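Just one protein chain is left out here, and the rest sit where they should.
By letter and in written order, the chains are A, B and C; residue numbering begins at 1 in each of them.
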Amino acid sequence: MNRRLRLGMVGGGPGAFIGAVHRIAARLDDRYELVAAALSSDAERSMAGAKELHISRAYRSFEEMAASESKRPDGIEAVSIVTPNNLHYAPAKAFLEAGIHVICDKPLTTTLGDALDLAETVKRMGLVFGLTHNYTGYPMVRQAREMISTGELGPVRLIQVEYVQDWLTTPLEKTGQKQAEWRTDPARSGPAGSLGDIGTHAYNLACFVTGLSCEHVAADVTTFVSGRRLDDNAHVMLRFSKGAKGGLWATQVAPGNENNLSLRVYGEKAGLEWRQENPNLLSFTPLGQTRRTITRGGPGSGSAAAHASRIPSGHPEGYLEAFAQLYTDLAEQITAKIEKRPPNPDSLSVPGVGDGVEGVKFVNAVLESSRNRSAWTAIPPPH
Amino acid sequence: MNRRLRLGMVGGGPGAFIGAVHRIAARLDDRYELVAAALSSDAERSMAGAKELHISRAYRSFEEMAASESKRPDGIEAVSIVTPNNLHYAPAKAFLEAGIHVICDKPLTTTLGDALDLAETVKRMGLVFGLTHNYTGYPMVRQAREMISTGELGPVRLIQVEYVQDWLTTPLEKTGQKQAEWRTDPARSGPAGSLGDIGTHAYNLACFVTGLSCEHVAADVTTFVSGRRLDDNAHVMLRFSKGAKGGLWATQVAPGNENNLSLRVYGEKAGLEWRQENPNLLSFTPLGQTRRTITRGGPGSGSAAAHASRIPSGHPEGYLEAFAQLYTDLAEQITAKIEKRPPNPDSLSVPGVGDGVEGVKFVNAVLESSRNRSAWTAIPPPH
Amino acid sequence: MNRRLRLGMVGGGPGAFIGAVHRIAARLDDRYELVAAALSSDAERSMAGAKELHISRAYRSFEEMAASESKRPDGIEAVSIVTPNNLHYAPAKAFLEAGIHVICDKPLTTTLGDALDLAETVKRMGLVFGLTHNYTGYPMVRQAREMISTGELGPVRLIQVEYVQDWLTTPLEKTGQKQAEWRTDPARSGPAGSLGDIGTHAYNLACFVTGLSCEHVAADVTTFVSGRRLDDNAHVMLRFSKGAKGGLWATQVAPGNENNLSLRVYGEKAGLEWRQENPNLLSFTPLGQTRRTITRGGPGSGSAAAHASRIPSGHPEGYLEAFAQLYTDLAEQITAKIEKRPPNPDSLSVPGVGDGVEGVKFVNAVLESSRNRSAWTAIPPPH
Partner (left out) sequence: MNRRLRLGMVGGGPGAFIGAVHRIAARLDDRYELVAAALSSDAERSMAGAKELHISRAYRSFEEMAASESKRPDGIEAVSIVTPNNLHYAPAKAFLEAGIHVICDKPLTTTLGDALDLAETVKRMGLVFGLTHNYTGYPMVRQAREMISTGELGPVRLIQVEYVQDWLTTPLEKTGQKQAEWRTDPARSGPAGSLGDIGTHAYNLACFVTGLSCEHVAADVTTFVSGRRLDDNAHVMLRFSKGAKGGLWATQVAPGNENNLSLRVYGEKAGLEWRQENPNLLSFTPLGQTRRTITRGGPGSGSAAAHASRIPSGHPEGYLEAFAQLYTDLAEQITAKIEKRPPNPDSLSVPGVGDGVEGVKFVNAVLESSRNRSAWTAIPPPH
């Protein structure tokens, strides 16, 4: 029987993309209960947001929250930090010092000094510190890592990693778009633009999967969009430990690429290829053999992938979201009944008992036709 | 602010695949709280299962649960029924009569009489009844439906739908595999095998997306595996309302297909194609123009899809599961700390503060190299 | 040393699509010399066409050609018949009776009586008769056939074949388009439209690859386009010898499909899938193993495929056409020089000596940069 941990959250009020993602992620496997929050640096918005999200203990600031929660017998055991890059360090430090485990969005900090200080604090306090390089949670990424660590590729020679987007092809930050604004603002993002935002994901993925560390880089970092204050493209040549070499390309100005993260690794004995846009597949080719496609949970998929899976093979992972959509639409329909109001029309696209009746009619007609030398057989009209 | 509904569950104890899926689906968007359950027809297992799953009110049978919950002021407002096919009717009927909204797994029932009786009961009681044909919850399926209903295809002529699997290629039911056993047992599945299990999903999807009803079928239903008691393959020719025609193929004996559900619809003006194995994409070709790929949330994706989406375009829906995996692994690490025991080694594959330090070093080295005419620049070794 | 056969052609004058294809096909491997032709039922056009195509002996009719060529010591040894469907029988019969081998476009004839008569004549005369179901010439189709014949799939259970096009979605034949006109005209195409034009290709492919014969069909043939005189869609359920079953779908009214011919075969032990739109790949999944991709000439590809290949693995077969394009563009440039006229501007897109110089500069600069710690190294400007 799994323990449910008491969780707090800093940042990520209603409407923030990444805050909502963290809350869903915490809820999915039922291992956390979100009980405390300082959702905004604006105290009023922080209080209102917590109420809207059914979070019982709301705080006006993260400092207050760390101080108070660490004293309660039922205080939070862990905290999620989902603020912009420049606001990771201070709350992380505060909660660690208060003896609370930390889950923090990436990149860790905007300066190496802050990063090292956090590393030291984690070590001193003996706490868990998770950095949400979320792509490492994909079953097929775990699978790739496992296969390399068990030697299926032989010594690794080549690592090509790319993170290619197009959403900053134009000066979007000048239109008031919030995501673009803070990501191109050195004060909030630190010295790196695309490089920090997505280049670090690509870099982490390459290191995570191969187990190698990178020793040298030669780089060409560019700002293509006129007037932009941080880079929007980075070409990097990489030299890893043990003689491996590679290339990293991160860009946000390549039209036609929404979120094209890909990793290719080649060793002396085999090659592996993975693309985030179809994450349930891993392409694997032993030298001199046919290319094979390993699927999540399918043949050739091992224990690391199984540990990270919830559903059987064949269903892509979005299966759970599609299933959830029915529950959510039904919640709206049921709530509308209870509240005696009309439901949101978009929530009505859920199969109901009538669809069930049609399904039974279909089965009956098919079986009858097949028994009757495949004669055309009528399905009674919907009633 | 969304109301959280009080939910009960019938069937789906620990270990059952579809029960776990329903619970995750109910939890994902935080619209339900699971407070009551009769998880098994075996009373002891029912009680133990509820405890393991943190469900506060456990019942020894669904009859007891319906009677008791309908009298409590804080009784459940909705119930999920996730039992085998032959056990849908009785609990659905019981909860409907008790005034409780029902969410039921498909197919609705194994006989038309039962199905019609439930339809009548739903109507009489004025309750919500959801049937979890879960594929209708995919954003791109909603998108396809919306495009057809607004006339982007013109009058529909052709509907090809397939649900192709391979897991029953051999007589798996003779090995004691539970999923295979009940699905090939007429007593528990009713008169249809593959046809009922997956053919009804395909049929529902075709009708859901096109808005057409099917009027006639000509079918050839086959049992390929010797000794199997229900069909494992169905070829069906379809004639729909308004002159549309189509083909449906459902099989569980086609090696190389895990869960290959696909739908293709062609009208006088355009064609649409969707495959569940890459559900975030919808292929759309207006006659005489180039084929285009509509992505979830991307250009050309409309309001019905947006209603069913949680994350921005480019991230496949498994993104949430990958994110959740990090939270779940961290829950295990934190719990182990609290319980002073070693964590499950599989849970250790989560980036931590050290990875954050490496990320900052990488950014610094890349920026330095780029400033320095792309000179090779060292990354300090991991400390 | 390969003999070069003397070849004649009936039908297929300049401008006819399939005539040009037959001539290229005959030329590609240098096994034929086209020396005689009756290219048109119009005697004048027949003579002019032969001259344009450098064919030395032109005839006013196929009857004259058969009579004359069969008497010459250097007469043709084989003839290609590339006329519309209704004009296959007479010339085929004439050349066979004249002792000349025949290569004939499909479908063989428009009536069974004619077909059987040709079969009898071929047998009686002891001649070679080739029917250009051209898809059987793909290396990966040969590979699939070989794998099934050697038992890699075990007994075949399911055969799904489709040929899906969109070019007749509208009443194109009413616009004067020649290809559409004769294909929808019962007098020239016989009793079948799409069924004869592309359904027979699909059917032949299914039988060719599996080695099974089809024993029964149940079919639904439709004309969707108002006013069309022949079918434009056929749904067919198939029962093959040895208990195999299948589905065939042929249509010319599915927007978004240019020439989508595909074949899927599933046996007790494995499955195979092939699509003409990417013909160099064959997908093969042994039950319970990962899906593998066999490439033309690559690992897992056998002798039947090798027999049908001209180039090494990795190059798709269009490689030869791309190569030929350079030769053809250069022919135009050279001819223009000889004829002292400007060349067709489209022929100028061929790399020349200047591109070669640039290539050498690039190699030199890359090697210099790499030797010099990857310093940025200039490439001298084009001169």
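Heads up, the rule we're going with is that a contact is a pair of C-beta atoms (placed from the backbone, for glycine too) under 8 Å apart; a residue touches a chain by one contact, two chains touch by 3 or more.
Everything numeric in this text was worked out from a predicted model, so none of it was measured.
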{"item": "Absent-chain contact - pick from C:56, C:150 or C:303", "value": "C:303"}
{"item": "Sole residue of C:51, C:72 or C:242 that reaches the chain not shown, by the stated touch rule", "value": "C:51"}
{"item": "Residue of C:131, C:225 or C:244 in touch with the missing chain, whole complex considered", "value": "C:131"}
{"item": "Chain not shown, touching residues in chain A", "value": "157-158, 160, 166, 169-170, 218, 220, 222, 224, 233, 235, 237, 239, 245-247, 249, 251, 253-257, 264, 266-271, 273, 283-287, 291, 373-376"}
{"item": "Chain B residues touching the omitted chain (full complex)", "value": "218, 237, 284, 288-295, 298-300, 374"}
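Definition applied: only the chains that are shown with their structure count from here on.
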{"item": "Relative to chain B, chain with the most remote C-alpha centre", "value": "C"}
{"item": "Whole-Å gap separating chain B and chain C, where each centre is the average of the chain's CA atoms", "value": "43"}
{"item": "For chain C, residues that touch 2 or more chains besides their own", "value": "218, 237, 284, 291, 374"}
